[in-house]
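As you look at this complex, bear in mind that one protein chain is not there, while each of the others sits in place.
Entry: chain A
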Amino acid sequence: MSVHLLYAFAGAGVFTIGLFGMVFMVHLLRKLLAFNLMGSGTFLVLVGLAQHRNGVDPVPQALVLTGIVVAIAATALALVLIRRYFHLTGQVTLEPGSRDDEGHS
């Protein structure tokens, strides 16, 4: 097994951990961190897997750079929303709260 493949497998592992967190964590900030973990795993696969030819392939590096920018934008948006949501409801989870039920009745 080459070292690049090792990177790819590690990336897939990190991605899986992140996915697990995304699904099973309840706290919104933890979910957000889990998303970032998924991102890191993906970037590791992207850079690690594509190095099998001679020399360094510049394309994945450029892709990862763009991917990081996108991930930061998404994280920033999510943080703003979570913060505002916390201010309005005092909740840190998405569990349907009492306000929702009032809306239906």
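In this section, a residue touches a chain if its C-beta (ideal position, glycine included) is under 8 Å from a C-beta of that chain, and two chains touch if they have at least 3 such contacts; residues count from 1.
Here is the rule we use: contacts and distances are computed from a predicted model.
Note on the omitted subunit: UniProt lists it as "NADH dehydrogenase", one of the names in "NADH dehydrogenase", "Aspartyl/glutamyl-tRNA(Asn/Gln) amidotransferase subunit B", "Sugar ABC transporter ATP-binding protein" or "Two-component system response regulator BtsR". The residue from A:L6, A:V56 or A:L81 that touches the chain not shown here is A:L81.
Panel shows chain A; residues 8, 11-12, 15, 18-19, 22, 28, 31, 35, 38-39, 41-42, 45-46, 49-50, 52-53, 57-60, 62-63, 66-67, 70, 73-74, 77-78, 81-82, 84-85, 88-89, 94, 97, 99-100, 103-104 of it touch the chain omitted from the view.
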